[in-house]
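Note that this complex is displayed minus one protein chain, with the remaining chains in position.
Let's look at chain A:
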Amino acid sequence: MAALTVSPRTAEPRTPSTGPRTRGRGGRRIRDNLTAHGFLLGAVVCFALFSWYPMVREFVMTFQRTRRGRTTWVGWHNFIQVSHDPAFWQAWRNTVEFTLLALVFGFALPFGVAIVLNEIRHARAYLRILVYLPVMLPPVASVLLFKYFFNPDSGLFNAVLRVLHLPTSQWLNSAATAMPSVVIAATWMNMGSAVLIYLASLQNIPGELYEAAELDGARLLRRVWHVTIPQTRLILSLMLLLQIVATMQVFTETFLLTGGDGPKGSTTTVVYLIYNYAFNFNNYGGAAALSVVMLLVLTGFSALYVRLSREGG
């Protein structure tokens, strides 16, 4: 990609300039980067058409309603309508429940696995592949696998529990256990990537710190608490926020495992509700309004992420 390298001339120190000289330099800069601009054009147009324009259109649609092919302006009606929907608060409760459970399992577990993998001296590559393998499986295949595991009549999990003489569970078939079951499947499907990121971070910790801790008599847990966690604080914070932003948008797992709603609507998430408004209720205004509410919530977390990134950078 030689075309994308910055010309040494663009890196020259700026000097006070007269008008004609500025135009000359500007023109030369454009000419120098013309190829790069050419390549960029396609991407910019695609983003504009398929990302930015739909976003703007979505904001407009939050204030519109279409009936019998006619679109009218309805002010805040769509926001009021979705906030009065009994499913609205249930969807938020479910989404927060999923996010919190996903943080307990999907955030802490990969970190623990990464620490263990980092400590192991043998078969490292083999174990890493093993941990990453679920990420490489198509999500639908993984979900179908877990659907079988969770089957209360003939599934693997209950079979194991019966062998161990432990009480069985209804898994996806009970409002109380449906969401935790989804979290288990989602954690298994997605934790490989997080483990690799944590591993990379752990391997950047200077060995001397651990040696010093060992000389001071620190055992594994104390080494983790006093060396590992402080040294990976930044990456942990960033992953935490990324995890929150990602898990709050959960859709695929619940949609495929429980059909979206789950028992008594126990797995109805905000994104699934948006999907429902658009494609089941044919209410694009309501879907757009709910999307904007979701966007505002996630923007708060994203702003925090940007701030942490800057502090870390």
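Descriptive notes on the structure:
Keep in mind that, in the parts below, a residue touches a chain if its C-beta (ideal position, glycine included) is under 8 Å from a C-beta of that chain, and two chains touch if they have at least 3 such contacts; residues count from 1.
Convention: contacts and distances are computed from a predicted model.
When the unshown chain is looked up in UniProt, the name that turns up among "Probable glycine dehydrogenase (decarboxylating) subunit 2", "Helix-turn-helix", "Pyridine nucleotide-disulfide oxidoreductase" or "Extracellular solute-binding protein" is "Extracellular solute-binding protein".
Across A:Q64, A:N173, A:S193 or A:S237, the single residue that touches the chain missing here is A:N173. From the options A:T62, A:T99 or A:T258, the residue with contact to the chain not on display is A:T258.
Considering A:S51, A:S154 or A:N204, the position touching the chain not shown turns out to be A:S154 (whole complex).
The chain not shown here touches chain A at positions 3, 31, 34-35, 37-39, 41-42, 45-46, 49-50, 66-70, 81, 84-87, 151-154, 170, 172-175, 258-265, 275-276, 278-284.
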